[in-house]
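Removed: one protein chain of the complex. Kept in place: all other protein chains.
Entry: chain A
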Amino acid sequence: MAACTKRLDRFIISLRLLRNLQLQNERFLSTSPCLRVAGNDSESPKFVPPSKPVIVDKTQTVASLRKFLSPEFIPPRQRTDPLKFSIERKDMIRRRKVLNIPEFYVGSILAVIMADPNASGKSNSFIGICIQRGGKGLGATFVLRNIINNQGVEICYELYNPRIQKIEVLKLEKRLDDNLMYLRDALPEYSTVDPEMKPVPFSPTGEVPVNKIKVRMRPKPWSKRWERPKFNIQGIRFDLSLTPEQMEHAQKWAQPWLEYDMLKEYDTSKLEEQIFKEVQQEMSK
């Protein structure tokens, strides 16, 4: 206590000294240079401070302020030791500190640059729409689809593969479904992405825009029977390709008891919060 009071006294004394010094200096300085000049000019120029240079760092993307946990962090419901998942999460965070893996959803348009020993310039870039995000942990993948020279191409990228040099989100948006595999059977215009597309600016806060587009399909046969209720697809215009009788016939494969099956319930909300906090802490270190 005595030490604190001593320090306080010294602080107050130093403040007073500073104040005195300031007053003394001000006496010698003239505080009205404009008034002197005004005697020569007819107008008195107001002091306009120079505009501050706005430094925009375009190399760093704005980190998302939305509360988003990448789905591969959430461990599946298994009989494995939680230690395995926590070790995996550590490795995933280590990789994320090196490479910025942005927030994206199925339906967003991404550009990926990958190291390729066989490609010219050692790196290979691909732009496409994300149609599926699969896998958990370090083996998490996402499939990008694009149509180049009338040929549909899909590449399944591993998120944590060291060959990936950059992942950039050109357009962040969600779709009505989690899995857009039906784009293979849709008209090609829905899978074409301009290879020289510029990134569309999106706000780091607020809701992610949902694209409620309903896609037109090619004539049947499709690679899968997308009208069946097990796929639960909202984003196809079935009325253009199927008759109402066919839609009813597809409902024969409905399993309405599935939503009441308690053994299939897997509530991840608490796990998610826990893992989100953990990931945030580790990333900020």
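Heads up, the rule we're going with is that contacts are C-beta pairs under 8 Å (C-beta built on N, C-alpha and C of every residue); 3 or more make two chains touch, one makes a residue touch a chain; residues count from 1.
We adopt the following convention: contacts and distances are computed from a predicted model.
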Task: Chain not present in the shown complex, as UniProt names it (candidates "Centromere protein L", "Probable aminotransferase ACS12 isoform X2", "Large ribosomal subunit protein uL14m" or "6-phosphofructo-2-kinase/fructose-2, 6-bisphosphatase-like") - done: "Large ribosomal subunit protein uL14m"
- [ ] Specify the residue from the set A:L65, A:C156, A:M197 or A:M283 that touches the hidden chain.
- [x] A:C156
Task: Touch with the omitted chain, as defined above, among A:S223, A:Q255, A:S269 or A:S284 - done: A:S223
Task: Of A:T80, A:N118 or A:Q255, the residue in touch with the unshown chain - done: A:N118
Task: Residues of chain A (touch criterion as defined above) contacting the omitted chain - done: 114, 116, 118-120, 124, 126, 141, 148-158, 161, 163, 184, 188, 218-223
